[in-house]
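Reading through the structure tokens given below for one structure.
Excluded from the complex is one protein chain; the other protein chains are retained at their positions.
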């Protein structure tokens, strides 16, 4: 992401709109299909929201969602996509996700990515349990996960014609979320730190010590898994920009940890059960109010909600 | 009442549980439709298509249980959307569309319901991020009786409408015809014919649902006089202009307030 060319006026693009901005990036139309899909330099990569349309010769690239054009004119790898935030999660490769275990078969874990959609799978050979790269293929190394367990994983393969989305647990910082915390506090803290550095950084140094390690020692607190809308999820992931107003306001009141799954699930933990619930409530209310649509990006509303839930 | 009487009232995503939803109120007849779109979801095995997404349209009436009329409406919407949605993007899934009639002047009038239903559905599909080839918009036009006497009968009303903008009255050249856009049931009952036209953004016809009606029937029965094809083409031209320019502008404006990131 070196030179993101932002348009002067980020106008809304509707499905089917012609995109003259893209034509300079395209190599002669004779070899359209090959250049836009392979990885050769000077070929335009199409991100979500854009597709090739052979039927309309005037606009070989067809936007199929509404949103704004996100154009990256990097010399080597120009990319274009449509920025939009539908509520539904569409899995794409390398997304970190929080999934629920539905059942275990002979070769794989069957997990739920989002409700009412076909289940995804984690093949055992994709489930790496330690730093040495041991997979869960062998029976004795297989983690005995109860049904309903939450697993932090990463999307490996998405293909629309494939039976299901394939996930992977690439290293021990991923994996089962709740029990991991009870068994080995070290890996839990690394898991959460990874997603959570922002919490310690945005809160004053004194409270920053209430990091993962101290939290991980209490067994009586059950972390909460909150379902969030896609815009909210993106906001929580973008800690320095979009999510900042809410996260700073929140972290100033209660130190907490979270793991954000792009599929709209957020794992939240704090020092006490009450605090967990408070954080959850704040996020939920912010989400329901769609506060990011406000002029100030939800700054005022975020402060108001946090103040209301946590007291002054 | 809205500031501009020809702009529908649109509220996006009123339903927190669905992937995309929209409430649409027709400016003249106050017909209110609420639609929700969910998808792509897991499809029932018997509806599964190997290379395409299954589109399911359910129209729920404001009163009573769904009957033939609702089935007819949903099949019209279904066939219109079939050409708009890129179903090959999510094969073996379900795109579920539910439209609820919240308020209507006449719950039995098909032409009065169809335009709001279509526009509302298209908006919620956009919000839900369902892959679409292009955007369509629908308009309902009613042609009033063309004899001088009859125009006199409704003259005051039409002119009043034109003034307050409660319907867009225009006279087509040569003929003494008055076309009212998005008529309410009162105007429709005086109409000679009623045309629901849907065009894509590029000006391609997606749906023509025309009815010839005898005066006072409100689109129920015909008097067998039909309409002139040249008049109809003029009408279609006007409908195309409304859909492609004003309709698309409404969509852009409605979506423009929403932040994307």
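Here the chain labels run A and B in written order, and each chain numbers its own residues starting at 1.
Going forward, contacts are C-beta pairs under 8 Å (C-beta built on N, C-alpha and C of every residue); 3 or more make two chains touch, one makes a residue touch a chain.
Basically, contacts and distances are computed from a predicted model.
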item: Protein name, per the UniProt record, of whichever chain is missing from view ("Exosome complex component RRP45", "U6 snRNA-associated Sm-like protein LSm8", "Checkpoint protein" or "General transcription and DNA repair factor IIH subunit TFB4"); value: "Exosome complex component RRP45"
item: Contact partner of the left-out chain, one of B:12, B:26 or B:98; value: B:98
item: Residue among B:34, B:110, B:141 or B:235 touching the omitted chain; value: B:34
item: Contact footprint on subunit B, counting only the chain that is left out; value: 15-18, 30, 34, 36, 38, 41, 58, 60, 62-64, 96, 98, 100, 103-107
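We take it that only the chains that are shown with their structure count from here on.
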item: Subunit B residues within the subunit A interface of the complex; value: 13, 16, 18-20, 38-42, 86, 89-93, 126-129, 131-135, 200-202, 248, 251-252, 255-261
item: Subunit B-facing residues of subunit A, complex; value: 12, 14-17, 51, 53, 62, 64-68, 83-88, 90, 116-118, 160-161, 231, 234-235, 238, 242, 288, 290, 292-293, 297
